[in-house]
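For this view, one protein chain was removed and the others were kept in their places.
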Amino acid sequence: MSSTLGTLFKITTFGESHCKGVGVVIDGCPAGMELCETDIQHQLDRRRPGQSELTTPRDEKDQVSILSGTERGRTLGTPIALLVANRDQRPGDYAEMSQVPRPSHADYTYQMKYGIRASSGGGRSSARETIGRVAAGAIAEKYLRETWGVEIVAWVSAIGIIDAPACDMAAINRKEVDASPVRCPDRAAAEQMEQAILAARDGKDSLGGIITCVCRNVPVGLGEPVFDKLEARLAQAMLSLPATKGFDIGSGFSGTRLAGSRHNDPFVQKGQRLGTATNYSGGVQGGISNGEPIYFRVAFKPTATIGQVQKTVDFAGREVELETKGRHDPCVVPRAVPIVETMAALVLADLALIQKMRA
Amino acid sequence: MSSTLGTLFKITTFGESHCKGVGVVIDGCPAGMELCETDIQHQLDRRRPGQSELTTPRDEKDQVSILSGTERGRTLGTPIALLVANRDQRPGDYAEMSQVPRPSHADYTYQMKYGIRASSGGGRSSARETIGRVAAGAIAEKYLRETWGVEIVAWVSAIGIIDAPACDMAAINRKEVDASPVRCPDRAAAEQMEQAILAARDGKDSLGGIITCVCRNVPVGLGEPVFDKLEARLAQAMLSLPATKGFDIGSGFSGTRLAGSRHNDPFVQKGQRLGTATNYSGGVQGGISNGEPIYFRVAFKPTATIGQVQKTVDFAGREVELETKGRHDPCVVPRAVPIVETMAALVLADLALIQKMRA
Amino acid sequence: MSSTLGTLFKITTFGESHCKGVGVVIDGCPAGMELCETDIQHQLDRRRPGQSELTTPRDEKDQVSILSGTERGRTLGTPIALLVANRDQRPGDYAEMSQVPRPSHADYTYQMKYGIRASSGGGRSSARETIGRVAAGAIAEKYLRETWGVEIVAWVSAIGIIDAPACDMAAINRKEVDASPVRCPDRAAAEQMEQAILAARDGKDSLGGIITCVCRNVPVGLGEPVFDKLEARLAQAMLSLPATKGFDIGSGFSGTRLAGSRHNDPFVQKGQRLGTATNYSGGVQGGISNGEPIYFRVAFKPTATIGQVQKTVDFAGREVELETKGRHDPCVVPRAVPIVETMAALVLADLALIQKMRA
Partner (left out) sequence: MSSTLGTLFKITTFGESHCKGVGVVIDGCPAGMELCETDIQHQLDRRRPGQSELTTPRDEKDQVSILSGTERGRTLGTPIALLVANRDQRPGDYAEMSQVPRPSHADYTYQMKYGIRASSGGGRSSARETIGRVAAGAIAEKYLRETWGVEIVAWVSAIGIIDAPACDMAAINRKEVDASPVRCPDRAAAEQMEQAILAARDGKDSLGGIITCVCRNVPVGLGEPVFDKLEARLAQAMLSLPATKGFDIGSGFSGTRLAGSRHNDPFVQKGQRLGTATNYSGGVQGGISNGEPIYFRVAFKPTATIGQVQKTVDFAGREVELETKGRHDPCVVPRAVPIVETMAALVLADLALIQKMRA
């Protein structure tokens, strides 16, 4: 249930960590768009494990294959099915977990909900589930970019207790973000974050962090009052990602501390359109995009799977000491950067198509 | 578009600030449940303006009428339509706004999206739209309470720069919350908050704040991987409320600063079930409720409508000084407490019915 | 559950036969359209009982009220709520039915499904439920007419064993249809139908029949492969009407008897566009409108509620003789004509808005 997202640009993902493959069906992508595997692969490459010593040594090439929906390099308007085969399967690694639900992982709740669960690797709660999303998001992003010049850029703005000072949202690009393996464009902070992650790895521990994302050139008018407000759809999309615990947009939680007279964004003329002098609103007013940059933050908890011995109980309630051996990231946040961009693209593409009915 | 929320417990709201009425249709409420207007009215009374000097003087009795879906005080399983008439309509108050979009309000985006907008009071972006939600939420909550003993309690945990120390989530109840007009159970903080709101009112300014909410006795297993994770649905629901800018669950944004070894919630035996020793997860793992209390925070920006003169531009881009006269709250946060509870109830009732298909 | 229809032009109906009122919320109607009660009332007047001696003497004026979604006679793009009060309520008439499920009516299945049912008049299975649909359909039709000049005309093509020869689909209009109380434009057949209905009434019996409907000037391209094909959506819409048992489009059931070489519709040039020389397809190919007139038939069974004594059993299985006294139509088919038009309009408006995303 509920592996489907969107109304007109609709995606359905499938696949567990250790089955034959993971993938997605995209229904509603506009016809006639140029599309081939390389358009999709670049974001998958940014997401995949094994990119640096900061990530899990599980090495998956994650090559995407277009199964349907295109012909001679153009979309037909029909469902686009994308598949990434699972190649590096080692279910045995996780055998010890079958009797003991890992703390703060989904083992317990999946077992209680379904009465059964994938024996390994987290099943649908695994970060591997996001492959289908990223593949679909690359298409959504291509559509937005080619139609309106939309630019979506996310970066790591905090790892553990290390914050990166605000970067220039008007100008930041992915090349700057990818310049450091931790995907933080603030070089000094990036250096410290990297050290912190390596220390966590060596200590068999894990770290969380915050990703900030900006969407520029979004046309005015996207978002549907009242339950599909732009920020509501973004919030759902982001909190549907594994390990996320929070979302805020514009001034967010810190904006609650300002008075209205300070927080309001006065209108000013900007070229042919109205804009705002400040942007505490984060590009959204009344649930609808106003043409200013949309920016938001997403909180990621520290990875639940750690190498340290943990005192917990097994499914029968017996006290045990759990020592997890599998391969895992000490910090998923750098790899989550393209995933956050993906979810933003999927939400915006869907709302853009809905808004077109008013054209 | 998109005034409908939910899959099986589905609500559709309608109504602007100054039309004949506002209301909701609830489709999918279980049959045979006792239900009369008084079951609904109590939450509307907690929401309505004019409760104290902290809120707008606009005085609406907000009496709800059940139009359909019940007979002899029981639900029939058919759509329940609820209507609250708009009595105190003064469109004239807002006439000055027709040429000038109010800063950080929805005037500009509605006009751009629809090419037309309600001449007054914010239309569907008005807080008055939430009446239908609250009426529906009272029914959802009654269902959850009678079926599983679910308890949902929200309170004000910050107003502007004034924080309230954590209250006892295991025990807090609505009576304690309602003991202060600001709906903060911490008496010392409540007193300061009240003073701050009155000062903002006198200064023709406004304040924002944070609401925390706890849901106790939620059965294990609610939430649908991957896009309808419990926290994703809560995030959408909360960010669909007017004036909200953020949501986090469990340890939330502050949890990103902890190491995994500290943040993980070890399992322990609790009576007949497994529980967790700590609850950084906020009652949700892998998008599914685990039986522990669900708690989360919602950020509300300071009210956009303020009495102070604001320098801005009109729709034609001409610089103007805007002075808004209508009636409005210096701080909506206390009145938003039952609305947050409402959205939590609507999400949980829907996910509970979906989970029943697995019974 | 499932009182909602449509994706972008979405309606939600509510109301039982004998509660305070029946109505509908329309979400997604384009903004800026002129709309007042009289635009809606005319189709309700064609649907309401008491129009002639052929229909139930239950006299309902069925005056519609617009509760929300318009201002100064124009739609705002927000949900339009419409209400028709129930005035002539006589629950007592139906008391005898509480122990005995009426044959071929919904008493038994509602009781088994919900464990409770409206004590009278069929609840949501009553023809009265269609009021909300007709009110919404009048708006959908206005949108289609003003935007593309779409014309939708339905008429009675059979009552019991009396068939009306094919009428001229290219030219038929509502005035011709309404010229006879039985709504059959074939005068000779209409006369016989009328006599047959009066004879059924006098014999405390009932009759069924067939309604044919044509939709002209529908733009090319409406309908979404594969599950929302135009004919699939029409079929669902028509079979969702009370008392319907069948639907066919174009050549329909009789077309199954022709060879392909005879049945195929060759293309020809028609002005600026391609058309077809014949129209066995009924204006739809591959689930998508092709610009030719769309026509289809809907089968209505004889009304289940009859005055004759019926041998049946009560809920406890005891044999009884049931004699139903309430007020009912000997034949609902003439009154169903505007309802069939309504459902066609609702389907076409929704698919038209979806297609606009491709513009």
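By written order: A, B and C. Residues from 1 in each chain.
By definition in this document, a residue touches a chain if its C-beta (ideal position, glycine included) is under 8 Å from a C-beta of that chain, and two chains touch if they have at least 3 such contacts.
All of these numbers come straight from a predicted model, not from anything done at the bench.
In the entire assembly, the chain absent from the figure touches the shown chains A, B, C.
Here one chain is not drawn; of A:25, A:44, A:218 or A:258, the residue touching it is A:25. Taking the complete complex into account, residues 1-5, 13, 101, 103-106, 108-110, 112-114, 122, 124-125, 129, 158, 160-161, 200, 205-210, 220-221, 223-229, 231-240, 242, 244-253, 255-261, 263-269, 274, 276, 280-282, 284-290, 297, 299-304, 306, 308, 310-313, 315, 317, 354-355, 358 of chain C touch the chain not shown. Chain B residues in contact with the hidden partner, per the touch definition given at the top, are 7-8, 28, 30-31, 77-78, 225, 353-354, 356-359. One chain of the complex is left out; on chain A, the residues touching it are 1-4, 8, 10, 12-16, 19-23, 25, 27-28, 31-32, 65-72, 74-81, 83, 113-119, 123-124.
The criterion applied here is as follows: only the chains that are shown with their structure count from here on.
Note: the chain lying farthest from chain B is C, by mean C-alpha position.
Chain A and chain C have Cα centroids separated by 46 Å.
As a whole-number value, the distance joining the C-alpha centres of chain B and chain C reads 39 Å.
In chain C, the positions touching at least two other chains are 8, 31, 77-78.
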